[in-house]
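In this view, the complex is presented without one of its protein chains, the others remaining in place.
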Amino acid sequence: MEKKQIAKKSLTKEEVEHIARLAKLTLTSKEVERFREQLSEILGYIEILNELENRKGNNKDQKHDLVNVTREDRAETSLDQKDVLSQTKEKSENMFKVKAIFE
Amino acid sequence: MEKTKELLYRPIIGMELHVELKTESKMFCSCKGDYFGREPNTEVCPVCLGLPGALPYPNSKAIEWCIMLGLALDCDINKESYFERKNYFYPDLPKGYQISQYKKPFCQGGKLILSTDKKIRINRVHQEEDTGKLTHAKDVTLIDFNRSGVPLVEIVTEPDFTSTEEIKEYAEKIQRIVRAIGVSDADMEKGTMRLEPTVNLEIREGEKLFFTPLVELKNINSFRFAKKAVEYEIKRQLEEFRKNRTVKTTGNKTTRGYDEDSDTTFPQREKEEANDYRYFPEPDIPIFYFSNEKIAGLKEKIPELPEERQKRLVEKYGLTTAQATFLGSSKEKASFFEKAVEEARKQLDALKALVTGSTKSNGESQMEIYRLVANWLINSKVDINIISPEQFVKENLERRKIQAFSKEELGALVKRVIDENQKAAGDYTNGKIEALGFLIGRVKGIEKNADAEAIKRTIIELLAEKNN
Partner (left out) sequence: MNLNELTIKDALLGLKNKDFSSLDLTKSCLERIKKVDNKLNAFITVSEKEATEMAKEADDRRKNGSKAPLLGIPFAVKDLYLTKGVKTTAGSHVLENYIGQYDATAITRLNEAGAVLLGKLNCDAWAHGSSGENSDFGPILNPYDLERTPGGSSSGSAVSVAASESLMAMGTDTGGSIRLPASFCNVVGLKPTYGRVSRYGVVAMASSLDSIGHLTKTVSDSAIVLNVTAGHDIKDANTPDVEVPDYTKEINTGVKDIKIGVPKEYFTSGLDGNIKREIEKALNVYEKLGAKIAEISLPHSKYALAIYYILQTSEVSSNLARYDGIRYGKERSEFGDEAKRRIMLGTFALSAGYYEAYYIKALKGKELLKSDFDEVFKKVDVILAPVSPTLPFRLGEKTNDPLEMYLSDIFTVTANLVGIPGLSVPGGFINDLPLGFQILGPHFSESKLFRVGKAYEKETNWYQRKPII
């Protein structure tokens, strides 16, 4: 069940580790503890938004009146393969290379 | 419910089907959409390579095609909809998120009716972008991003299938619809159409009901394999349940790949934390509003779908279901048939006028002509791309002209010849066999294409009648 109310939030070590995995960040145990404290403090500050509960407002992310922005279906020249591959050393047969992923 | 050793079970199957659109350019950038056979990483730009600072710009045609597919599947089009980011990490996903749709897809709530009249509910038809392509070598995985950003439409059903036959029919029907609208080759082997069935079982044991854990099946590249993969999976889940009695819980859905060589499914490595995609509205793309006029306009652009076409062939031309299914399977075949019918009608009228002196024919015999033309088309190996409908009808008429005569028409012609040649008729009746040859010759003299065997039969019948 989604919580609509921001609960008084003090993050646990496990939560911080879970978030780090979601974000593909590897944290040292020191970092976990530091972020746990700092993020909890920031989340504490954010609790002020609870005062907004039950007030009107929609949840659309609209920055301005712009709608239906599209382009015509026309192909143009792409980047040179040389440029595409220029910023990595890990390549082979004109492809990017990572260590084996088994599907 | 099927019964196997004291366990009553019923498969519950849902389907996610991806179709890659054949637009000229990609979904959010102007790179070429057709990546087949290209040198790796030559059809990529900052956008589809996920370079810093690059931004997506939506392709209008892809969106129209997605909505047309939704309309063809009887979906409601959301008046207001938007793209969202689906966040996960995988080397083939250059931005670390896929631009997809979640809360407000373009199309929702459709259906597809199977030949058994069973309704498959369609949850949604939404738009997204394809990922790059991974090639697995010995110790490394290689990535080509030419496919990255190619427009995809995802069609998601409710778990309404209960047999592999239904799955196969559904997928084939979708393929025909997609091809009819002309938005994709929908080729399973090329991967421009991909099936991902989700399978589990409802098991009844006495009074108790159990559900096995959901399994999503991947790596399926033909209709046949779809059927085999699901069949295997049903068997496997049944065994598994017998052994471990594991049941479905939230979060125990797994993904299995199908291996065609061993005809088995095998567990796939789970993407870490894969179940939390952290969807949120794509801030780089403004939202979409579709007016009723816009939707109506797109509806008009949808060509006749195979199902509709087949129905029309039955109703208008009195074809059998089998004939209609074959001829209605493609726009080209159906249109060739309809043109051929027109031609046949013209040429047959001319023929009949010659025979009976009348161009009138009742509705019943018209239907006969339609079915005849249908059979010519179905039975011949003719290439409709080469031959014209006119030529096709002409050749068939020449070859099998006799079939163009109804029994009555041939009877009338023979009767006329007998009346004009009383002597020869009498000779034949009196045992002079050669006279028959003479009569046949006279009939052929009037209509050289008439079938000698049929003429012979008719003469014998008529003279026998006369003498009774």
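Each chain gets a letter, A and B, in the order it is written, and its residues are counted from 1.
Criterion: contacts are C-beta pairs under 8 Å (C-beta built on N, C-alpha and C of every residue); 3 or more make two chains touch, one makes a residue touch a chain.
Everything numeric in this text was worked out from a predicted model, so none of it was measured.
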| item | value |
| --- | --- |
| Candidate in contact with the missing chain, chosen from B:Tyr9, B:Tyr35, B:Trp65 or B:Tyr97 | B:Tyr97 |
| Among B:Lys61, B:Arg85 or B:Lys228, the residue in touch with the chain that has been omitted | B:Arg85 |
| Absent-chain interface as seen on subunit A, which is shown | 2-7, 11, 15-16, 19-20, 22-27, 31, 35, 38-39, 41-43, 45-46, 48-49, 51-52, 55-61, 63-66, 69, 71, 79, 83-84, 86-88, 90, 96, 98 |
| For subunit B, residues in touch with the removed chain | 46, 49-58, 85, 87, 89, 91, 94-97, 143, 145, 275-276, 278-280, 283-286 |
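Convention: only the chains that are shown with their structure count from here on.
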| item | value |
| --- | --- |
| Distance from subunit B to subunit A - Cα centre to Cα centre, in angstrom | 40 |
| Complex interface listing, subunit B residues touching subunit A | 23-25, 30-33, 39-46, 49, 57-63, 82, 89, 91, 134-145, 219, 257, 268-269, 272-273, 276, 278, 281, 283, 285-289 |
| Complex contact set, residues of subunit A against subunit B | 18, 21-22, 24, 60-63, 66-76, 78-79, 81, 84-85, 92-103 |
